[in-house]
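All protein chains but one are shown in place.
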Amino acid sequence: MDETQQPTIAETLPVGTPPDEAHDEHAAHDVSKHIRAYLMVGLTLLVFTGITVLLSYMNFGTQKANVAVAMLVATFKAGLVAAIFMHLSNEKRMIYRILVFTFFFVLGLFWLTYLAWYDPITR
Amino acid sequence: MEIPYTVTARPDTGLWNAKVGIWLFLASEVMLFGGLFSAYVFLRLDAEPGAWPHGLLNVPVGTMNTAILIASSVTVVMAWASLKMRKFRAYWWYMLITILCGVIFLAVKLVYEWPQKFDHFGAFIKKDKLEKYERYLGNHHLAEKGLPPRTEVSGHLHNHEALHDANVKEYEIALDPVNADPTNPNMDRPHFLYVPPTDKIGTIEKEDVEYANMFLPKHSAYFASYFTITGLHGAHVLGGVIVFTYLWLPMGTKLYKRNPEHLANRVEVAGLFWHFVDLVWIFVFPLFYLL
Partner (left out) sequence: MDASSGLATQPHAEHDPHHAEGGHDHHELPFWRKYIISTDHKVIGIQYGITGLIFLFFGFSLMMLMRWQLAYPGQQIPLLGNVLGRMFGPGAVDKGVMTPEFYNSLGAMHGTIMIFLGIVPIAFAAFGNFVVPLQIGAPDMTFPKINMASYQAFFFGGIVMLISFFVPGGAAKGGWTSYTPLAVLADKGPGTDPFWNGQTLWLVGFILLITSSLLGAVNFIATIIQLRAKGMTWMRLPFFVWAQFVTAFLLLLAFPPLESAVVMQLMDRLAGTSFFMPSGLVVQNQPLHISGGGSPLLWQHLFWFLGHPEVYVLILPGMGIVAEIIANNTRKPLWGYKSLVFAALVLGFLSFIVWAHHMWLTGMGSVVSAFFQTTTMIISIPSVIILSAFFISLWGGSIRFNVPMLFATAFLPMFGIGGLTGIPLAFNSADLYLHDTYYVIAHFHYIVAPGTIFAVFAGIYFWFPKATGRRMNEFWGKVHFWPSLICMNIIFLPMFLQGMLGMHRRWYDGGKDWALAGEKVWGVSGFEWNTPISIAAWVMGLAQIPFIINFFWSIKRGQKVNDNPWEATTLEWTAPSPPPHGNFAVTPVVYRGPYEYSLPGRETDFTMQTEPMTEGDRKAYEAAAAAGVH
């Protein structure tokens, strides 16, 4: 079918070749746009760390609710790190595929804990 | 022979090799820490009511360490961005700050937090003897408020020989505030600031003790998972620091002169690992320090 999409190996740049100027400028321009975002995310993370600590001294009724609130905040923070710092908000499809796969199995792994809870021998 | 796509991206995937590699590695890391965290949840769900301790760790120090790690995540992404903009000086400084953050984090953990725990003592009272130590536990008070009971008396152990000498029949403990004044409503929930043990000495007969030990990994399921997870996390921090140092030393400069994009890619890959370590900590912190 589409045998002409990929270049031959010889076409790729060897390590010693100086990088392409045009490509370089483009990249630098791209990156400088993001710097503000990086700093803002860092600040948000710090603020939310404080919020996590604060929330932990409030009582949301049950211990379960307390855990849920803390995990919600942590997931939000982790999401920020993954999306912005790790560039997951704008990544190639192949990476998403790998991660979707992984996510599925992590869910399986945490399902373990349900099994422990469900087990009639210990319950 | 050259391996293709070490620096430039392969057109159809849009990725260079190390980027695929690091994400695959991180996928396996997710499963590694996933295994540990699911063990944590498993054990915690399995624990008897009141057996899972609260407020044993130093929250301000933990918060500080969290902030340090977050700051280092910002600096490492800035280091990468500086390289992308070909500002080597800025890169060098950002990288240095990142390395220092990592070292401070480890130092706080290894020099302050862990040893402080190793120095603390706790004794779990047998179920049928809880009433006898009501003055330290305050379980009537807790029951009235609908809170889980206490089963442990903790503080600084005065007679260390009690740990291994069978002739010593009781533990003498300089009680933690929570055991010194158990019915005080202030003690119902953990404190933000660390409060050292009081001068009040409590004595507990060894016969009445289910299990007693210093706050070592073997103290309880809680400390077992705390030390294992933070230990493994610490090992990752150390790994990151070593890699960053390698990229920061003259080796990095040389590579920059030869091919700046290659160095940028390496920093990006190491940075991805570092962000992941940060991400793990974001979960470790509330799970162990706050909840």
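By letter and in written order, the chains are A and B; residue numbering begins at 1 in each of them.
Assume a contact is a pair of C-beta atoms (placed from the backbone, for glycine too) under 8 Å apart; a residue touches a chain by one contact, two chains touch by 3 or more.
What you are looking at is a predicted structure, and each value in this text was computed from that prediction instead of being measured.
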Of B:Y112, B:Y194, B:Y211 or B:Y246, the residue touching the omitted chain is B:Y211
Just one of B:V7, B:A39 or B:V77 touches the chain that is missing; which is it? B:A39
Contact partner of the left-out chain, one of B:R150, B:H219 or B:H262: B:H219
May I ask you to list the residues on chain B that touch the chain which is not drawn? 1-5, 10, 13, 15-18, 20-21, 24-25, 27-36, 38-39, 42-43, 46-48, 51, 124, 211, 213, 216-221, 223-225, 227-228, 232
For chain A, which residues reach the chain that was dropped from this view? 1-4, 6-10, 94, 98, 101-102, 104-105, 108-109, 112, 115-116, 118-122
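Throughout what follows, only the chains that are shown with their structure count from here on.
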The distance between the C-alpha centres of chain A and chain B, rounded to whole Å, is 20
List the residues on chain B that touch chain A in their complex, please. 2, 4-8, 10-15, 19-20, 23-24, 27, 30-31, 34-35, 37-38, 41-42, 45-46, 59, 63, 66-67, 70-71, 73-74, 77-78, 81, 84-86, 189-190, 192, 258-262, 271-272, 275-276, 278-279, 282-283, 285-287, 290-291
In the complex with chain B, residue positions of chain A that touch it: 5-7, 9, 12-19, 24, 27-28, 30-32, 34-35, 38-39, 41-42, 45-46, 49-50, 52-53, 56-57, 59, 63, 66-67, 70-71, 73-74, 77-78, 81-82, 85-86, 92-95, 98-99, 101-102, 105-106, 109-110, 112-113, 116-117, 122
